[in-house]
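Report on the structure given below.
Only a single protein chain was left out; the remaining protein chains are all shown in position.
Here the chain labels run A, B and C in written order, and each chain numbers its own residues starting at 1.
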Amino acid sequence: MTASIQETLVSDSQAPWRRWARRHGWTFGVWILLLVLIAYYATLIPRFGAFQVASIVNNGTPLVFLAVGQAIIVIAGGIDLGVGGMLVLSSVTAARLMEGQPLLVALLIAVGILLAAAAINAVVAWIINVSKVPDIVITLGSLYFFQGLALAILPNPAGGANEWFRWLFTGSKTGIGSNPWPAIVMITITVTAIGWWLGKTKRGLSLYAVGSDKTAAYLSGLNAARVKILSYAIGGAFAALAGLANTAIAGRGNANTVGGNLTLNSVAAIVLGGVALTGGIGSVIAVIPAGLILFFLSPILTAMGVDPNSAQVVQGVLIVLVMAVTGIIEWRRRLRS
Amino acid sequence: MTGNQSLLAARDVAKRYGPVVALRSADLTVEPGEIHALLGANGAGKSTLVKILSAVIPADAGTISVHGRQADIRKPGDAMAAGIGTVFQDPALIPDLSLEQNLRISELDRDDVLPWLDRMNLSHIDLDLLAGDVPLAVLRLLDLARALARDPQLLMLDEITAALTTDQADYVFELMREWKERGRSVLFISHRLGEVLEACDRATILRNGIHVAHLDLAGVEESALVTAMLGEELVEKVEAAEEEPAVLLDKEMTARPVVLELKDIRLRDRVNGVSLQLHQGEILGLTALEGQGQNELFQVLSGDRRPSSGELHVDGERLSARSPYDAISRGLAFVPADRHQALLPQRSVRENLAIPLYNRARRWLSLVGDEEERVEQAVERLTIDVRAGRQVQRLSGGNQQKVTIGRWLASGFDTLLCFDPTRGIDIQTKAQIYDLLREIAGTGSAVLLYTSELREIPLVCDRVLIMYAGRIVGELPAAAATEEALLTAAHGLNEEAAI
Amino acid sequence: MSTPPTTAPLVESEEPTQLQKVARYLINHPHVVLIGVLIVLILVTGAIESNYLSFSGLRNSALFAVPIGVLAAGQTILMLTGGIDLSAAMIATGAAYVAANQSPKGAAIAIVAGLLVGIIAGAANGIGVGVFRVHPIIMTLAMSGILLGLFTSWAQTIFSGSTRMGDFIRTLGGGSIFGRTLPWAVIVWAFLSLLIIYMLRRSGFGRTLYALGDNPVASRLSGLRSWRVLVAVYTLAGLLGAIAGLLLGGRVGAVDLQLANNFLLPSVAAAVIGGTSIFGGVGTYTGTILGALILGVLQSMLTFLGAGQAIQQMLYGSIVIGLSWLYTRIAAAQ
Partner (left out) sequence: GGDDDEATETTAGATETTDAAPADETFVLGVSNTLVGNAWREQMICAIKAEARARGNVTEVVLQNRNTDVAGQIADIQTLISQGVDAIIINPADRSALDDVIAEADAQGIPVISVDAPVTAPQAYFVSNNQVEYGEVGARWLFEALGGEGKVAYMRGLDGHPADTDRDTGWDAALADYPGIEVVYENWTGWDPSQGAQQALEILTSMDVDGIWTSGIDYSVVEQFEVAGVDYVPIVGADNNAFIEQLMTIEGLNGAGVSNPPSIGGVGAAVALNILEGQDVPKETLLTPVVLDTMDELEGVFVPDLTAGWSSYMVIEPFVSYASPQDVIDCKGPGE
């Protein structure tokens, strides 16, 4: 008996690098890929400087936040088709309320929106809990609902945003410029904070636990329903944060944004970021580069002189290829154990 | 005994699931400083009672008092607070989290459990492993360590030994005894009456959700317990099933044609060159301690994994299976130990039994004409209780187990590969499965039976192989397969028994 | 032993009251409840626009339900295996586009060409999901993008030219027999429905779909080769998508590349409203049909409300949530 346990220990600890690769390899790989792509892009275009970096980082921010929100929900065993709608909703609300407000008020509004988004999505999660309807169905409904609500709040494109608020997300009071730092700082702080919370604290781990094995989690005394609500609340807040970034970039609100597409992008991004759609596995840190890459593919392809239609095809094929590789690896691994 | 000074007193606990009465009215009293057995056939209500006591599911009726005080226990947390620690029938660790993280979500850290792991000879286990990568037996022991770390007044163990090997079980008994000496109590559930009589002081026996007896186990016979559990009339049947182990003589057996032959099968570092011959009409037993490569060996045999090297011959012809389908189409039928790997929980008994019929595309256009008969025969032969049969997940574990075997009766096979088919199955269902295996062998099919319950081997097998560290280290005729002989071989001690 | 084991659970049976009987009946026949909902919706719509409560009014709702119902057939059989098709709408559009473009060459060629689009795209999905084990959401999502890209460029190259649907397909999609009473599209749908219901209830293929969705590991150990099942089922779903596209394109009369955009989420909604589990293993097409009809009536209702898209979408969302909730309530009570 002892023997067999010894084996389990040895066989695994023989190759610690292997364990590291299995747990962090993906994250590492995606970051590398992003850097490689950016370097390649730099060689493709006439000038590559602060303006180009800023335009990638700033404009990639909404998708990154949206994907992080989705990741948190998926890790806890859910999936939220409504995040896209939430983005639009918070974006138009912000644009409508912030117009002509001083920074302080704008910030208060922003905080209010984040809290409201968290609360609303918590209600969505609560509905999922009590109704026992699969997440994907309820959130399909919330997607429609949020979009409708957004249209009701802002029937025609309108509104505005405080210029310093825009600076917070874009490093420029006009929404464009050559200063990527505010966006970088904002992403780094929020995502590493949430990443630390997920991986190190009991509450955070409980998201992984419930996403990974609901009954086991319950037997170890966790309250799955509460964890789901928690994950949706946080995810909703991140979706709203993406919405705020959106308003900061556009300086205006437009409810005719198609939330559905945004949602699907967020799902593609987390999968590229190595988050398992089955829950319990993944790191939000890897979602940052994944989101940027996804945003960044089409500029690269156009810069390569690929026409946009073919670019769309290439993009689809690339995603499938990446997933095929990981899909097979994962399947092999499952066969092993 | 009056409830007041007892550690735990449950009165008239009732629980029903829709039409099914899990617990009708069960009483259970556990005194301080005793090891109390909770016995009953499959479906008697043991797990249900345990789950109610640890507030995993609410009771429909009944009162629970701890130390004589009415306890208001709503969620698992409350139970822990009330000093009740439970190891459930299914492991409660999160596969995708490391063991360490698993501890953290239950608000423990390594120092709390290390002393206990030490007691189970697990002190050197690497807590950075993912729980999913750790063998089941070890997980059960970790569950135990986790429960102990909370230093509960009452420790409830639901079929913890079912997945353990004898020596692992011994660690558990040792800890139970120590718990008792410390004036704490243990509630012990197992289908292995031998260990129950050895370890426990008193027993409460459930039948169909009612307590039929509270007895003092001092000097009680196994047979008495069986009678109490099953009721008189069943007992003869069971005994009938257990007499005259049908051992054939080796020479006669080896004269028969070889239906399945393994030539030096290897799989990474887990299976290190296994060769064996399975003859027509033979029941070949295989036993081993936890994690000696038997799982991997069966994965190879069932076509689920390809061996790194070595050959597999069926009826003298080479078989290199790319998927279970190839093995099945050559007549190898595999019955896994874990029902979750075998059942379609939400589908009917009928669909579960018939599914292998449709693994060929040419049968896709309609249903096979005699599906109904095939299914009914299988149900008959195994006396599967199909009343909750609209969804197999509503069947009792025992009945579920029967379905996993019945599937192959319905679709046909030449050689049956059974991996611990009687794990966590009550004694009567076991007897039934033994019958069946013999019957199958009688009709000229062959059976390869891995079992962790050494007592079974003389009952069913003609011959037994012992596996250790990925190799076959011993072979015995069933007659000579005493528990001692098997155990020594299983520990890789008496190389001379090997051939 | 012929006697059942005595450890079998004791099943209680006391006389249920009349009310309980009704309740139990509804619980065991959830579709009856859906039919009830359908009727209520029809009456509400009638209250909004009295003319709706006429044969032709209901006929319209049926017509609207057809493309949703046929697309949802694809979603249903995929969901049973634990899959989904987010490229369904794009497949439908592409098929219709090609069919319309090929119409001058004759109905037969047009239809075959259209259906081929569905079959090829579906098979590609199936290979991605079944052989390369790409997650269905990702595979079909990517496929949708790929198709959009391909067809936008093809629209100016190999498929340039008129996209007016040929008369035959237009009759199929919008025409009726018996003097404008019975739409061909509804007949086609009914026929497909019978095939699919038979397939799910009485065919080996149906069994494998449920099995695969319910427990892939068990299916594999029983000898199912999942990739075969998946390639087959995704191809079939693609074919159904194409048919839906032809019927829709036939009714609209001419095709552009946004034809079926707004039918994707409804097709998923119809299946889930009808009680198909998105996780696989449980569901019926009968339920999906009712789901599609409900959405068809809803469409009429929203039109008459003349409400802006804001109200429409909020209402739509609420209905999806409400009905699926109701349904799972019932299923749970079983």
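What we mean here is this: contacts are C-beta pairs under 8 Å (C-beta built on N, C-alpha and C of every residue); 3 or more make two chains touch, one makes a residue touch a chain.
Predicted, not measured: the structure shown is a model, and the values here were computed from it.
Contacts of the undisplayed chain with visible chains (whole complex): A, C. Among A:M86, A:L149 or A:I249, only A:I249 touches the chain left out of the display.
Of C:F132, C:F151, C:W189 or C:Y316, it is C:F151 that touches the chain left out of the display. Residue C:L259 is the one among C:L259, C:I273 or C:I294 that touches the chain missing from this view.
For chain A, the residues in touch with the chain missing from this view are 45-48, 51-52, 55, 59, 62, 151, 154-157, 174-177, 246, 249-252, 254-258, 261, 295, 298-299, 302-303, 305, 307-309, 312. Remark: the residues of chain C touching the chain excluded from display are 49, 51-52, 54, 56-57, 59-60, 63-64, 93, 100, 148, 151-152, 155-156, 160-164, 170, 174-176, 180, 248, 251-263, 299-300, 303-304, 306-310.
Note that only the chains that are shown with their structure count from here on.
When chain centres are set by their Cα atoms, the one at the greatest distance from chain C is B. If each chain is reduced to the centroid of its CA atoms, chain A and chain C end up 30 Å from each other.
For the pair chain A and chain B, the distance between mean C-alpha positions equals 43 Å. Among the residues of chain B, those touching two or more other chains are numbered 304.
None of the residues of chain A touches two or more other chains.
Chain A contributes residues 1-9, 11-13, 19, 202, 205-206, 208-209, 211-213, 215-223, 280-281, 335-337 to its touches with chain B in the complex. Chain A makes touch with chain C in their complex at residues 127, 131-134, 136-138, 140-149, 151-152, 155, 260, 264, 267-268, 271, 277, 307-313, 315-317, 319-320, 323-324, 327-328, 330-331.
For chain C in complex with chain A, the residues that touch the partner chain are 86, 128, 132-135, 137-139, 141-146, 148-150, 152-153, 265, 268-269, 272, 277-279, 308-321, 324-325, 327-329, 332.
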